[in-house]
Every structure is written in C-alpha cells, then in structure tokens.
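The complex appears here minus one protein chain, its other protein chains still in place.
Note that the chains take the letters A and B in the order they are written out, and that residue 1 is the start of every chain.
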Amino acid sequence: MTLKFLPSERLQDLLEELSRNRKLIVPAKSEAMILFQDFGEDVHLDLANLSRLSAKEAAFPQTETLLSFGYEKETESSEPNKVALQCEPKEKETIVFGLRPCDARAHLLLDKVYLDDRYPDPYYGARRGNLTLISLTCARPQKTCFCTSVGGSPSDREGSDILLTQIEGGFLAEGVSEKGKNIIALNLFQNSTQENEEQAEAVKKRAAESLTLALDLNGIEKRLMDNFENELWSELSAPCLNCGICTYVCPTCHCFNITDEQRGLSGQRIRTWDSCMYPLFTLETSGHNPRSLKLQRFRQRFNHKFSYYPSLYGEFLCVGCGRCILSCPAGIDIREVLKESPMHRGAPRRMKIGLFSREHLER
Amino acid sequence: MKEVESRLKEEVKKILDEVAYVVGYQEGLTPLSARPLFIRNPKEVDRLVYNDFCAPNLANYVKKSDQKIGIDQKVGLIVKGCDCRSVVQLLQEGILKRENLILIGVPCRGMISFKKIEKLFDPLETYLAEVRDKKLKVHLAQGEESYHLEDVVFEKCLWCETREPLVVDIMIQGPLSLELEQKEKDFDIVELEQKEPAELFDFWTAQFEKCIRCYACRNACPLCYCQDNCLADTRQPHWLGQQTDALNNFMYHMIRAMHVVGRCTGCQECERVCPVDIPISKIFRKTSMITQQLFDYIPGMKVEDVPPLLTFKKDEKF
C-alpha cells in the first residue's frame, strides 16, 4: 500500500489534472440532490452527502447502443432485403471521484456477472477497463447505511483504485491498485506523515463504530428458499408500487432490456436498464407471466440479492448503501424485509401458489 | 391530532371483520415521514398513526393490488380530503365498487412535504417533529428548530378546497385548518406561464433530462391503471423509444398528460414519489385547468359526474 497526503488546497488542481483528456465524474449538488456529474466549472462538488443515484452509470449506462443496423431498402419492400451491422464498444478513459466505498465495491459485484469466463460482456468490459474509482471514506454513515452487515465497511478498499480519507487540512490517499498508485505519484500529492495516518485511522474507526446495526444474515440464502411460499411475502409487498426506483438507484442492480429503435432505413439496437419490478420484464408472448403478481416481483428482488446471487457467486448482491430505503415512495425498508421477514416469524405458512397450481391467481 | 389518531384506531377496529384489510398509515423512516400500513387484525391497529406527515394518497392501493381490493374484495380506506377525490374519480370511471369500500375520512390541516424539508435540513438527523403554534418544530442534533408551515407543506395544501373528504362512511372529526396564508390555486403554474415559450421548453427539457423512467409517477398515480398495457413500455404499439433521453422522456410524460387530462385531481403523488425531483404535477394540473375552463368540470367532486373526456355528446361544439 502506498500512502500519500493531498492538501485541501490542491483538490481543485487534482480534479483539473484528472479531467484532462479524460471524463471525470464527481458527486455534485444540483438543486436539492447530489448527482454524479461531469466535472466542470459550474459543478458544485459535494463530498459530504450521499448521491441520490449511484455511480454505476459509468460502467453500466442507463442507455447504450449495442449495434447499429442499416437496410438496403424499405423493410416493406417485396424484394429480398439486405442488412448491414456495425458495432464498436465505446472506450473512453473515465474517472469517478468521490464515490463512497460501498459504491466502489458494487463494481466488483457487477464484474462477476458481466465479466464472467463464459460470456464476458464487451461493452461493460470496455468501460470497466477504462474506469478508475477514487473513493472517499464515508466519515458520517447515515441512518440508512448498513454496509457492515453485507460485507463492507465505511473505509472499505475493495473495488477502489484509491481510497481517500478526509483529515485535517486534506486527505490521506491510499493507492490500492496500480492505476491508483500512478495517480497518487503525481506531484500534487505529498508524503504522508504518521499524524496524517493516525488521523485517518481515527476517522475510519469512528465511522465504523457509528454503524451499530448488525443484520443477522447468517444462512439467509437457504432461509429465503425455505420460505419461498411464505404468505408473509404478500404482506411485505403490499405497499410496493412496483416502480423501478429501488432497482435504478441501486449500485448493484444490473438487469437490462434490449430493444430496437429504427428510423427510416437505419436504427440502433439499444440496451437500457430494466427492472424486475415491472410486469413486462417477464411477460411471455403467449400471455403467460411467471411473475404476474406483485408479490412475485417483490420477492424476486430480495431473493436475487440474498439467495440466487450468493448461491452463484458467494456474496450478497447488496452493498448496504441504503438508497433504496431513502427513495422508496412506499417506505419499504430492505433491512426490515431481511430482519423481520419470513424466516424470523416461525413456521412458514403456505400460499396457494406454485409450480402448476397458480392458475386461479393469474390476472 | 393525537386524539384523531386514537379515535381512528377505534373506528378501524370496528370494521376489521367486514373487510380484507384497512389501508392506513404507520411510522416511516424519520419522524417526518409516514408510510402505508395494511391492517388485517386488531394487533396491527397498534401500529396505525395519523399525523401531519401522512402524505401518501392511499387511494392508489385499491385496484392496484394482487387481490384487487375494492373491486373483488371489500376494503377499508383512510382518506384525507384530497385523497377522497381520487376515490370519487375512480368511482365515476366505474373502476371501484362503492359497496366494496368503507371510507374512513380523516381531517387534514395540510401535510408536510418531505421534499421541501429536505431542502431545509436533514430529516434523517431529526429526532422529533411536531406541528405546534403554526410552526413545524423539529429536534435536530444541534437543537430545536422551527419552520413556517407555508414553507414546508405541500403546495396543494396552500389552496386546498376539500380539506374535508366529500364521500365517507365514517368521519373522524378534527382540526381542518392550520390557518395558513392561502395562495391562489395553481399559482406556481401561473408563474411558469409567464415564461417565454423557448424558456419554458428549456425548463422542461432540463427537467426531463433528469428523468430515469422509473415510472414511479405513473405507478403512484391512482388514476393510471392501464398497468402492463401502458404505452410507455409496451412495444405494441411502439410509440416511444426506451432510450432515457429528453425527447423520449418528454414523450412518456406527454402520453401520461394526455391520459390524465380532465381526470387528474391534483393529489401530487407523482411529484411526491419522483426520485429526481421533477415538478411533474404542474403538467397534469395545467391540463386540468384547461379542461376545467372548457367543460366547467372539476375532477373527483361528485360520484354522479361524468368525466367530460370519457363521454361524447352529439351537440358538443368546440
């Protein structure tokens, strides 16, 4: 680990240096919200508060083109038609500065899906390979934070290229990856002192101690499966509006749609964020929908995060950022679902819904 | 309000046997928020709250449930004056069955807007909140602070004309006004209309660029009930692209505007739920202003009314 110190007065210089010939994204205040925005003169950097949306767009944009196509003639034409394709995964060096360690770690969870051995995703891969994450120790976790319950911490280095910790007069910078070490080798950084390091340790310790909630997620993967048909899902999902907020503000949700958008003879095949909360997500051409009910869609989100993903990759698909809790218009709290949910309320009651007996519940 | 809450609890207990459940409010994440509560048994009544933070319009939960409550099953619903207009509108449109609803009216003196207080202080750092002496008093880490109610209640509360629900089975009496300084109805829209067209277009383009197409506005709207057949995400017909850009987002919101025109009761749920703070209700309220002028019709006022855009008269002229 390489340690350096960045004086506060050199922060602006650093950001300008980092934005040279690259895309630099920073959390900035826009009206009442913090959003990740392109660095520039009019941007009001805000490192103190949690951004409304996560930083996942840098690697997984809400809309991206997978390929362009062009027809030789009108598709209605009666003559045989030819089509040509073009595609080039975009590669632009991008730095996200000032994201929370939880948001940085989320990228590792996305990597497992998108950069698997079997079908590595070239679009995600191109972006991810060119992405540098400079995160900032979360000095003041808020009421909705629960990173320590899902394997992270307010000063987690996992997934970050550099971890900054704000201390007196500046930031202690830890170079985690080679990319990060190269950046903190810049002249803007000074050698750190023992005092700097001690202060940073104190900040980290204080932050960790402020997170008092500890969810008991031991064995949850199996417990969720054992309670798949527990009636409690119906109760828990009742307030849900089935909007996409929780999945769109989430740094780890990664489901998408692919659609074609055509004008005239040419068009694009695009990939856009999608959500397991939407009925159309799983609606089949025949009209059959394996998740036609709200409770099924609601259950899918929690099961995916705390049972299916862990069974495939050995980790929860959640970093505990708490954004879904903050933004849910119906006040659904993921911690409550996990804490109070089926498994803690005695023997499962069975719903009359299942493999081949659900017809009477279909809409 | 504490008295209202305890009387409400008593009334809810009385009807529990008759209904699948009663939809009410419970404590939310902060002392300044409340969230829906589905009450099935007397024990759950203990969690029921009613205070000045009960903003959600619960009318949205009838019809849009897996069990189709209010249609196939009898349900109890706690309604404020404005929420009740949504129910009336749904009854006008034949979506709900009156005999399957037990409406419990609650008095409302104006609800505190979470979005407005977020701009003033951090609600997550609030330990206690109450409305007293025409002020919102909150206990923050740094001590007690108070805010003018005019600055923290929903805009709709500043011109509210239906503080008392119009159609109820049980009414809980209580304070109906905070004696706020009333504003002219939809004054914010009148302000917006002062802008030049180009300026107005820029304003909305900037707003729609923020939109993440989470469809919360649609799903929270009691009057948006096309569900899986919404033009916004179905491909048949393919009216707009899935790209989240200003143009396609604009189209999405315009489609909604066309569909709620002359029906929107101005409950502002769309705006309350928006995760990126788009003042979206202005569009729907503006279209309603137009239909109000054209047809002399205010949505959600009388069950017997016929919504002007859901009917056709031979002698109609434009």
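To be clear about the criterion, a residue touches a chain if its C-beta (ideal position, glycine included) is under 8 Å from a C-beta of that chain, and two chains touch if they have at least 3 such contacts.
Basically, contacts and distances are computed from a predicted model.
For the complex's missing chain, which UniProt name, "ABC transporter", "Cytochrome c oxidase subunit 1", "Xanthine dehydrogenase small subunit" or "Sulfhydrogenase subunit gamma (Sulfur reductase)"?
Protein name of the absent chain (UniProt record): "Sulfhydrogenase subunit gamma (Sulfur reductase)".
Taking the complete complex into account, which shown chains does the hidden chain touch?
The omitted chain makes contact with A, B across the full complex.
Pick out which of A:Glu9, A:Glu41, A:Glu168 or A:Glu284 touches the chain that's been left out of the picture.
Hidden-chain contact among the options goes to A:Glu284.
If I consider the whole complex, including the chain that's not displayed, which of B:Gln236, B:Gln293 or B:Thr311 touches that chain?
Counting the whole complex, the residue in contact with the absent chain is B:Gln236.
Determine which one of A:Phe97, A:Tyr123, A:Phe146 or A:Phe171 touches the chain that has been left out.
A:Tyr123
List the chain A residues touching the unshown chain?
Output for chain A: 66-71, 75, 78-87, 89, 113-114, 116, 118-119, 121-123, 225, 228-229, 254-260, 262, 266-267, 269, 274, 276, 281-286, 288, 290-291, 296, 300, 303-304, 307-309, 311-312, 353-356, 358.
Mind listing the chain B residues that contact the chain we can't see here?
Touch with the absent chain occurs at residues 235-236, 238.
Quick note on the criterion: only the chains that are shown with their structure count from here on.
Measuring from the mean C-alpha position of chain A to the mean C-alpha position of chain B, what distance in angstrom results?
Inter-chain centre distance comes to 30 Å.
Can you tell me which positions in chain A touch chain B when the two form their complex?
Per the stated touch rule, the residues are 31-33, 35, 52-53, 62-63, 142-144, 234-235, 237-239, 241-245, 248-249, 257, 259, 261, 270, 272-273, 275, 278-280, 283, 293-295, 325-327, 329-333, 361.
Please name which positions on chain B make contact with chain A in the complex.
Contact set of chain B toward chain A: 28-30, 33-38, 40, 56, 60-61, 64-66, 115, 118-119, 124-125, 212-216, 218-220, 227-228, 233-235, 241-245, 272-273, 275-277.
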